[in-house]
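With one protein chain held back, the other chains of the complex are shown just where they sit.
Order as written gives the chain letters A and B; numbering starts at 1 within each chain.
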Amino acid sequence: MARAAVLGRLTWQLGRVVELLDETDRVRSIVLDLPEWPGHRAGQHVDVRLTAEDGYQAQRSYSIASAPEDESLVLTVERLDDGEVSPYLADELRPGDELELRGPVGGYFVWEESLGGPLFLVAGGSGVVPLRAMLRHHAAIGSDVPVRMLYSARALEEVIYREELDLLAASHEVDVRFALTREWPAGWQGYRRRIDRALLQEIAWPAAEQPLVYVCGPTGFVELAAGTLVELGHDPARIRTERFGPTGA
Amino acid sequence: MSPISRGFRGRRRAEADPARVPPGQYVTDDFPVLSAGPTPHHPIESWSFTIQGAVDEPVSWTWAELQALPSETVTVDIHCVTKWSKLDTVWTGVSLDALLEGVETSAEYVTAFSDGGYTTNLPLEDVRGGKAWVAYEFGGEPLEPEHGGPARLLVPHLYFWKSAKWVRGLELREEDEPGFWETYGYHNYGDPWREQRYSGD
Partner (left out) sequence: MDALDGNAIAGQLFDVFGAELTAATAVCASCGASSHVAEFQVYLRAPGTVARCRSCTAVLMVLVTIRGITCVDLRGLAGLG
């Protein structure tokens, strides 16, 4: 099933919006019913295509937020202020609407148990979406691969999947740490700054443990995190990156 | 045919007199940044603009020399092949007529070349007669790097891929040579009013 998801035909399909979930002020999850969906691997994404009445089309890629084991396909979209597609998906889309998409795509930024670990997941802003799919998959298969996640966001209100991540963090195999970069609540015990070398050194697995690292977020964030991890001795071949367009982190 | 996405309208379009909008274009108030590569940052102290190729001797201007030339401020409409148009844009720069003055050549074509390796080709007559500039200000402000600063070619009567960002000079040629996008299937000339987007249009 997983291999078919990668090698199967990549055709445009129509999904129906089943449910919409507000994750934060700017972020919404879209639950889709897709009768022809072939299944996917954690970390993959889809291309979404919108068509206006005059035939104008716009296309963007969105990471799949759901695990392969989840019942429905879920996309999580952040509204970009000057975006063309994201405001439509985050604000206008309604249950019952149809959404044209193709996928799943991606064979590089994926995790499954055969790839091993320990895992270090580094998320900047909405870069958490594909990493959350990996965490859900990890939990669904009962994996005992140890996982650490570092999630950088501007403020606590902007942390996506907060409750779910707190629950996962309560389990002994997953360690989730947050770095808030612009504002934090009184008494905040997590990090209060942008990620930097010292922070990564504290949180990351030691290079000697040869973790498998996945970094996802805005380009600047990804390059800082990945570059710093290499400086700390991590093997570049064990660091996988996915750069998003500009978001806040 | 794709189904219509209910309620999707795309980027907010600006109102415009249809007579000013070439076929297939949408008018925007934004100024989208389209790029084929990283923004170059060439130090201004070593920047130059050169006219070379089918000439007796190349002619070159440093940044200071370019700034010292008489400049013009023009208001023009610009049209990108990706379908957006922006009306009444204001640019300041040196006319190509001023730069080509005194340059004798039998060349009929030019290839504009830029930092970062980008090129685009035009007939020489399309950069003469008040139709082209080396522009270094947009809207009265120094041209930003992401929009082609310190200076870009400005040839508004053709699709905007011909207005090479980060321009460093013109190669005068007796034979036409397709530039970057022209090589990949875009139209050799690129007249928005005849909708010459792709080779064969």
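Worth a mention:
Throughout what follows, a residue touches a chain if its C-beta (ideal position, glycine included) is under 8 Å from a C-beta of that chain, and two chains touch if they have at least 3 such contacts.
Being a predicted model, the structure only gives us computed values, none of them experimental.
When you scan B:49, B:91 or B:161 for touch with the missing chain, the hit is B:161.
Here one chain is not drawn; of A:95, A:185 or A:245, the residue touching it is A:245. For the options A:10, A:140 or A:167, the residue in contact with the chain missing from this view is A:10. Not every partner is drawn; the one left out touches subunit B at residues 32-39, 81-82, 116-117, 146, 161, 181, 184-186, 198-199.
Within subunit A, the residues in touch with the undisplayed chain are 6-7, 10, 45-47, 61, 102-103, 105-109, 218-220, 240-246.
Simple rule for what comes next: only the chains that are shown with their structure count from here on.
Subunit A makes touch with subunit B in their complex at residues 12, 14, 49-53, 56-58, 82, 84, 88, 92-94, 97-100. Interface residues of subunit B facing subunit A in the complex, by the touch rule stated above, are 2-11, 26, 30.
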